[in-house]
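The complex appears here minus one protein chain, its other protein chains still in place.
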Amino acid sequence: MARPGLILKLSCPDQSGIVAKISGYVSGYSGNLVEFAQFTDKLSGRFFARLEIETGGLEVDVDDFIEGFGTLGRALHAVWHFRRLPYRMRTAVLVTKTDHCLREILWRAELGEMPVEITSVIGNRDTCRSIAEQAGLPFHRIEMEGERKKQGFTEIRELLEAQGVELVVLARFMQILPDDFCRAFDGRILNIHHSFLPAFIGANPYRQAYERGVKLIGATCHYVTGELDAGPIVEQQVERVQHFHSPQDLVRLGRDCERGALARGIRYHVNDRTIIDGHRAIVFPD
Amino acid sequence: MARPGLILKLSCPDQSGIVAKISGYVSGYSGNLVEFAQFTDKLSGRFFARLEIETGGLEVDVDDFIEGFGTLGRALHAVWHFRRLPYRMRTAVLVTKTDHCLREILWRAELGEMPVEITSVIGNRDTCRSIAEQAGLPFHRIEMEGERKKQGFTEIRELLEAQGVELVVLARFMQILPDDFCRAFDGRILNIHHSFLPAFIGANPYRQAYERGVKLIGATCHYVTGELDAGPIVEQQVERVQHFHSPQDLVRLGRDCERGALARGIRYHVNDRTIIDGHRAIVFPD
Amino acid sequence: MARPGLILKLSCPDQSGIVAKISGYVSGYSGNLVEFAQFTDKLSGRFFARLEIETGGLEVDVDDFIEGFGTLGRALHAVWHFRRLPYRMRTAVLVTKTDHCLREILWRAELGEMPVEITSVIGNRDTCRSIAEQAGLPFHRIEMEGERKKQGFTEIRELLEAQGVELVVLARFMQILPDDFCRAFDGRILNIHHSFLPAFIGANPYRQAYERGVKLIGATCHYVTGELDAGPIVEQQVERVQHFHSPQDLVRLGRDCERGALARGIRYHVNDRTIIDGHRAIVFPD
Partner (left out) sequence: MARPGLILKLSCPDQSGIVAKISGYVSGYSGNLVEFAQFTDKLSGRFFARLEIETGGLEVDVDDFIEGFGTLGRALHAVWHFRRLPYRMRTAVLVTKTDHCLREILWRAELGEMPVEITSVIGNRDTCRSIAEQAGLPFHRIEMEGERKKQGFTEIRELLEAQGVELVVLARFMQILPDDFCRAFDGRILNIHHSFLPAFIGANPYRQAYERGVKLIGATCHYVTGELDAGPIVEQQVERVQHFHSPQDLVRLGRDCERGALARGIRYHVNDRTIIDGHRAIVFPD
């Protein structure tokens, strides 16, 4: 959306008339609703919505419009969030050695496919430094071997906080995040796991896939929680494989799934198209 | 939807406040909006919506609710349509020799995947008679060879009208419908074409696909218009093929695309999930 | 292959010159090799091959050709198997309540997509009786509730043996086979599991998939071993799902994966296109 606008994400217990109330609030002040995606989870009785509102013709000040919504939001017992458009989300990318996911993010960001502002690339190896620097981005090498691990995570958190990072992308970052880190960035860390979760949790998923003899491999983009590879799934992609594919072939073919799933996942997140609901993620695709 | 309800399909020129007006009408009489899918076509400036409304708690009579909507519909310069739920659409299936699409429809109808009431199976060959009759359905053989063709179509139309048919499914019916037939059932004839349209229009698409050496074959479910294989597309499915697949193999592999695409297309249509917009079909999937 | 012929499946330790030796044996007696698929597993050092041979021009008797191959086979330390064509494999289908996989098998068998001769349908419920009988097949109801389970499996084995069954298809048969049963039919039992294995082993995989919030569901056709859902995988298919799909929707969408994966798996097996290699299955697709 090039014109000034707002995205509203909201979830609340379901009740009759929610759509009318919310859209009525918007049109009551002459906001122009250009997209209204909603979903009622009949099993849990919760309502979820994402609205995209052009505010050019709004009769009140945007701040006032946002503040005024609080009365309705509270009446609906809702959790909600407004985002002003245009917006680019401050994003840090964490890497180890493998660079294909990092390259994909940089490329799509440059193309404008993802409205992100990459604050820096952070690595526990130096392998990706040149890619970051060639793209004009600061690269921070954090030493995390052995006893340095705890200190390393502290340093990463300090960097993220100093840079005002809103989204942390684990682009094949081969370290398990400590619980307090996960909690501090709850709902704001996206990981790419190189398997079709929940199959092949943990290390060496392509080797596991080879040994199991699967006929499809995949990759999963998910939010990170304290439980390994168990956070809400945002996107998954698969690729057909055959018996003649070695574990190395699976790595090669899997890279395309990883790039694709991670890129879509980030795009959905930064465009506020995801709502986390317990173990699941609502995704309104575009 | 097991409980009594309504589906409302609507399209109109876009303007500010449409969602609020429509949802406000529903909630104003205590209708419960369980699904509200909408789409604004920014290129054409039209708004499209599909609403699913539980009417159990409606404060007015359902007929009156429907009638009262007219005032709003006309004010929006809309085209709209209400359907009472539960509903099973009266559907005729036209066949020639090939039976896999017919079998698929019968099977899914029996499973409850498609809310259709099949009025009869009509064939210009006798091949599918036993399948229809085994399913307890009347089978009408219409002779259409050579000079009989025009008369044949007249007889089919008489059958469809006598049986109050609302949807005509061409389940590999190998005859080109005359223009007046297409017009009489405009927007109510679904065909399955055995290629990935617009590639391989016309006869023998698998042979054409073989000769062109494509690496994917497909099938297309579309509304029938007077122009051959050019009506609005509802669903397409593809299957990967290789050089060693003969034209006969393509026929075999293509059957699965045909069954899948046609079944989805019918399901979308009978659940009022499609809106025809010129050469294109809006489809709100489920 | 309409003309008389042979399929030869073979596996042996890899060594130089195997292809020349085998194809040399065939051409030495004027057999016509119409397909030669081979695979060398570099990790395990084993060689696998499937040959399709037209025997119309063979200079020796087919029996003699088969017997004479033994000298070469033993020299290669091979495991091998000849099948005379045309061939229809004697196949029993085991079911419980769900009938879509059974219907799919019957339909494809009738179309000639799978060269099987279905000996009977065996069920621990009566639900599928009418489908079997309408297709002209004997249906055996085996009581397996509670204490009857062990006796039930004995009765099934007796049936399979009496009918000379070569392939047992578990078409949504909701009973875990005892170890001795698995061993007795080792490599000759195909199951369809309604998940993308190894994700969601065991009961209620669609419910598990819903709760985990996956974005793709799948089905897996695999050989049955003593270990639950862990046998060699022959075919897998997936379908994209979204947050709005209820567990019932996943069941509906999953049916298409199940039908497709099982049908392909059976077709590969009965055409001798699979070779089991430990936990994995080599599949030479067609």
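Structural remarks
First chain written, first letter: the chains are A, B and C, and each begins at residue 1.
The rule is simple: a contact is a pair of C-beta atoms (placed from the backbone, for glycine too) under 8 Å apart; a residue touches a chain by one contact, two chains touch by 3 or more.
Not measured: the values here are computed from a predicted model.
Touching residues on subunit B toward the chain that is not drawn are 39, 42-43, 196-200, 211-216, 218, 232-236, 238, 242-244, 246, 279-283, 285.
In the full complex, subunit A makes contact with the omitted chain through residues 100, 103, 107, 111, 113, 134, 244, 249, 252, 256, 260, 286. In the full complex, subunit C contacts the hidden chain through residues 16-21, 23-24, 26-28, 30-36, 38, 40, 42, 57, 240.
Basically, only the chains that are shown with their structure count from here on.
Homomeric contact subunit A/subunit C: same residue numbering on both sides for over half of the interface positions. In this assembly, the chain whose C-alpha centre lies farthest from subunit A is C.
Subunit A and subunit B have CA centres that are 37 Å apart. For the pair subunit A and subunit C, the distance between mean C-alpha positions equals 41 Å.
Along subunit A, residues 42 each make contact with two or more other chains.
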